[in-house]
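Excluded from the complex is one protein chain; the other protein chains are retained at their positions.
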Amino acid sequence: MLQHSWVILLLPLVGTAVISILGRYLSKLATSLVACGVVGLAFLGTVAAAVQLEGLPPRLQAVQEVLFRWIVSGPLHISFGLLVDPISLLFMLVITGVGFLIHVYSVGYMGEDKNFRLYFAYLNLFIFTMLLLVMANNFLWLLVGWGGVGLASYLLIGFWYERPSAVAAAIKAFVMNVIGDVGIFLAIFLIYLSFHSVSYNRVFHLAYTHPAAAGVMTAITLLLLLGAVAKSAQLPLHTWLFDAMEGPTPVSALIHAATMVTAGVYLVARCYPLYHLSPTGATAVAVVGGASALLAATIGTAQTDIKRALAASTMSQIGYMIMAVGLGMYAAGLFHFLTHAFFKALLFMAAGNIIHALGGEQDLRKMGGLAKRLPVTYWSFLAGTLAISGIPGFSGFFSKDELLGQTLNRGHVVLWAVGVAAAFLTAFYMFRMFFLAFSGSYRGEVHPHGEAPRVMLVPTVILAVLAVVGGYLVLPGVWDLIGNFLAPAFSHWHGGAGAVGNPHHVNWLSMGISVLLALAGFGVAYQVYHRRAWQPAPWPFLSQLLYRKYYFDELYDAVFVRPAVRLGAVFGAVADRLVIDGGVMGLARGVRTLGNGLVFLQSGYVRRYALTIALGAAAILAYYVFWA
Amino acid sequence: MHIPAVYDVNLSIVSPELALGLVGVLVLILDLFLRDEEARWLVVPSIAGVVLSGVYAAGLWGQAATAFHGAVVVDPFSLGFDFLFLTVILLTLLLSLRLPKLSSGHFALLLWAGTGMMLLAAASSLMTLFLGVELLSISLYLLVALAPGNAAAGEAALKYFILGAFATGFLLLGIAFLYGSTGAVTLFGIQKALSGGALNLPHAFTFLKVGLALFLVGLGFKLALVPFQVWVPDVYQGAPTPITAFMSVGTKAAAFAALLRSLYGIIPPGGWIPALTVLAVATLLVGSLLILRQTNLKRLLAYSGIVNAGYLLVALVSFGLVPAAYYLAAYTFMNLGAFAGIAALSKDAEEGAELPAYRGLAYRRPWLGASLAFLFLSLASIPPTGGFTGKFLILLSAVASNHAYLAVILVAATAISLFAYLRVVVALFTPAEEAGLAPRPLPAGAVVVVGIGVLGVLATGILPHLFLIPISSMTHLFTISPVP
Amino acid sequence: MNTNLTYYLVLGICLFAVGTAGVLVRKNPLVMFMSVELMWNAVNLIFLAFSRYLADAAGQVFVFLVITVAAAEVATGLGIIVVVFRRRRSLDADRLSALKE
Partner (left out) sequence: MILFGILALLALVFAVFMVATRNAVHSALFLIGNFVILAILYITLGAEFLGLAQILVYAGAVMVLFLFVIAYLSAGTEASETGPALAWQLPLGIAAGVLSLGLLLWGTLGAVLTPTAAPPHFGSLAFLGRALFTTYLFPFEITAFLLLAALVGVVVLVRDER
């Protein structure tokens, strides 16, 4: 399988093609079988590849396969190939494995949707582009995958296109991601200019033997970070993720929790030799990650929409990962990615079960008392909550502890403090959500249905089990399976030293404090939302600030949109036409205003056109006569 | 028959042009025997003419020679462009079947316009260049106007004609001054004069500068460079869609080929790089800023054509011949494909280019909608499309020749215009209540062109070296052949 | 005739400029077109001046070609003008501005 990893890559594409070409002849069952089947097969293939790779000596654990030459022209030589090494394999396992479960879940969740086949065509397409992203062996094809997942995400966020909010959210997500794409594109460009290659192997090799100027390396790493920030919904390009919850819930689970949003983590981990060469870039990564982790955690405490609260949590958890890879703790970051994929997908699926049962209701204030009505979901959600909160024995505890402990070991006290504070908040908002949904009495209007069909429950339960036991891959002081698995990938080039923590060096202080804080978070949430002993939200200003997500959308409106509009007005444009909406879409609109200022060129009158041409000719003449 | 050397006749060198032009005459004669409604069958001999011309061009591949005392040249460069033009003509012929009423003369004029394009690529004398421009332009004026009862087409034709003739005045004056300063009208003669000290006279140098300036104005008009782009949106919008498609690619490529051949190796780079750099910047910025507000698809593509002229110019000033040619190939597919999509959907190929009408197309006609979306994504240069690859190559050549700031502006223009294209893609995937714009059955010719466009964009995006191999050989052999 | 040929050049340039201005200030498309013709003819004069100065045939041949092309242009242009304005009262290029931003 290792030598034929293209099969893994192409399977989901085949699924997309079959469903979109033969769609109208396929029954729903056949569509489901095809869509889930290709991803399942891809998963089996990935497992086989992983087993094979483990059998190889560490030195050889990076299998490249050149599929075709892309551009061969003079000095330009770019081919397309696949790279299978522990890093990509870890991602492939999650993409296909968790992806498979979510495909199965979707069969139930989307069962009644009129665009059932289109949905699966998109979902398979997403799996393909995501695999392309992690399997490509050079930067250019990484970008192709990078853009591709953005497109698939766009299609799926806006899947319920009858809702204007869904379409708007899709566009916002796409636009913000395009900003990131441009960043990566520029980074690739600089990489090519510096090393005359875009292949990972060559670039990482040359980065040491023929180092580029420090400034260039910083620029490259910061531009890559821009891409990572946009895709992984980190500060300051995070606002799209909340709106992305307009998409179907399985999509949120797959794309906006488990896989796509972690592409930023992959990117930094993949480019570790470059970040090693640019301490500035690496520091920026860590700071952005830490800040996002804390900020998103505070946002999570005030959300009333269950999916948006989970989105805040995703942003926060990815913040941890980004912080970890920024600090060079690659194994810890990727371990957290793995456990997060389990418990966050689980939480979204459980949330999906709730939404399913409540006929589309997502407002936490209109839930409550669901424990008895949805017992499986209740237990699953509890497992996920315990895992993410870092309660000892559950997966999140192990990965978060590994991450925070190493941070403290390396002396990054501030970032450690940030991480621990976020851990407290995480426990608080997760149990808040949990109690709001499941304890007390039902506050909604619609009569809740019972538990979801089995096709949805089984994947939920499987993930619940994984969320509980997934952490034992790394048992502090005993073994470090993840570290052992990943270690070869970080031994090929410089900069990998320290990527894998020492399993026998456990920081009991950090562990103790974070566990205490997690329990404290649980305690506060218990007092406020379960026993109702304390009044919630004592500070209206603060809760409003958090609910509004620190007014980022409004800030973008004020900083980018309005000045651009004003600038446009200077150009004589019609500013009143500009309906101001939040986010970066407004930026585009501002640029358009500039364009409106040029309209005078296109008056429609032949004589005016002739005048423009004559004046242009005079300008060129003047240049030639006087200056050339 | 013995032809004395003084004639320097070598018809084989112009056989591709001659074949196309003469088949045009033949089509015209056949037209006399057909009733009006049978006129569309003339597409068959027209296609045969294109194929014949292509066969002749293929037969000449590898040669590099001039004839008629330096009036024309054949080299891989001209032949490569010939193949591009023939592709454009072929696709336009298929697309023309979509027109509600095919005037007799339509096909002949198309073939003659194509002949003019091929002459431009092969022109090694300013006389041939002028005549090529005029053959192309006059045919196009008429093709734009040949839409009975279509007021917009009439307006477009008149604007195009008056401004075209006006700009040709500048071109002619430029040529006159070039002639006055060098005493030659062939490119080889001009080059010889410039390197042989003909400019020692002070006035000769002034004449050369004036001539060059006006020459750039004249060709800048055809290439749609800012500020000579003003006619483009109106004319593209008003003209019958197949003709717009033809113009958008063909005229641009032909003017580009002519400009390139008259500058490279003839005029010292210092004489034209600064001016063209400024024009490139203006074109990129103005084009991309104005494209943002477009809601008419034909007009949007017109601005797209302006921005793309900017890309070509960047390639030109950075001596990126291969990227330019590659980009033109990719552009041919995506642009003709997009126009074909518009032509296929509009009721009579004249109307229905307004954006709202395209809402939800991807749901009503999934294949066509997705194809159009793909073509627009290529225009937006999203990888892995041909639009991306081509721009990537141009960008590399710009940086390699130390025009980094041009590369930055190119990226900025691409990023700005991205939104305009994405708006179309978004519209295609936005649901709409009323089901406008989806004729059944779809016109076959236009659909075929859309399909070819999609395949071409895919091929240029994913397998660029398939195109780069012939293109590099075409540019390796680019020479100014001396007069024998 | 041993005149300094620069005078011809200057005259040609003046006529060209008058033609240019004519296209810009008149709105009767026929007169605009006539102004274009004036521009072309000014170029012809310049061509011939250069041709005489260089004692070279190319300039004269060029003028011959320009006259021919101009005839074709006139036929085309007048045809288009007739078609566009046949049903209109006034011949006004400014009225033709339906296509614009």
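Going by the order they are written in, the chains are A, B and C; count residues from 1 in each one.
In this section, a residue touches a chain if its C-beta (ideal position, glycine included) is under 8 Å from a C-beta of that chain, and two chains touch if they have at least 3 such contacts.
Computed from a predicted structure; not experimentally measured.
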{"item": "Among shown chains, those touching the left-out chain", "value": "A, B, C"}
{"item": "Hidden partner chain, touching residue among B:Leu28, B:Ala370, B:Ala400 or B:Leu458", "value": "B:Leu28"}
{"item": "Sites on subunit C contacted by the missing partner chain, in the whole complex", "value": "1-11, 13-28, 30-31, 33-35, 37-38, 41, 44-45, 48-49, 51-55, 57-58, 60-61, 63-65, 67-76, 78-83, 85-86, 90-92, 94-95, 97"}
{"item": "Subunit A, residues in touch with the chain not shown (by the definition above)", "value": "603, 605, 607-608, 611, 614-615, 617-618, 621-622, 625-626"}
{"item": "Residues of subunit B in contact with the chain not shown", "value": "6-9, 14, 21, 24-25, 28, 67-69, 71-72, 101, 103-105, 108-109, 112, 115, 119, 125, 127-128, 131-132, 134-135, 138-139, 141-143, 145-146, 148-149, 201-203, 206-207, 210"}
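One rule holds for everything that comes next: only the chains that are shown with their structure count from here on.
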{"item": "Overall pattern in which the protein chains touch one another (line/ring/star/complete/other)", "value": "complete"}
{"item": "A-C or A-B, whichever has more C-beta pairs in contact", "value": "A-B"}
{"item": "Separation of subunit B from subunit C, taking each centre as the mean of its C-alpha atoms, in whole Å", "value": "26"}
{"item": "Rounded Å distance, subunit A centre to subunit B centre (Cα mean)", "value": "43"}
{"item": "Shared-contact residues (touching 2 or more other chains) in subunit B", "value": "158-159, 162, 166, 233-234, 290, 293"}
{"item": "Where subunit C touches two or more other chains, by residue", "value": "20, 23, 29, 32, 93, 96-101"}
{"item": "Parts of subunit C lying in touch with subunit A, wherever the complex brings them together", "value": "20, 23-27, 29, 32, 93-94, 96-101"}
{"item": "Contact set on subunit C toward subunit B in their complex", "value": "16, 19-20, 23, 29, 32-33, 36, 39-40, 42-43, 46-47, 49-50, 53-54, 56, 58-59, 61-62, 65-66, 69, 72-73, 76-77, 79-81, 83-84, 93, 96-101"}
{"item": "Residue ranges of subunit B in contact with subunit A within the complex", "value": "158-159, 162-163, 166-167, 170, 206, 209-210, 212-214, 216-217, 220-221, 226-228, 230-231, 233-234, 271, 274-275, 278-279, 286, 289-293, 322, 366, 377, 382-384, 389, 393, 395-396, 399, 407, 411, 415-416, 418-419, 422, 426, 429-431, 462-465, 468, 472"}
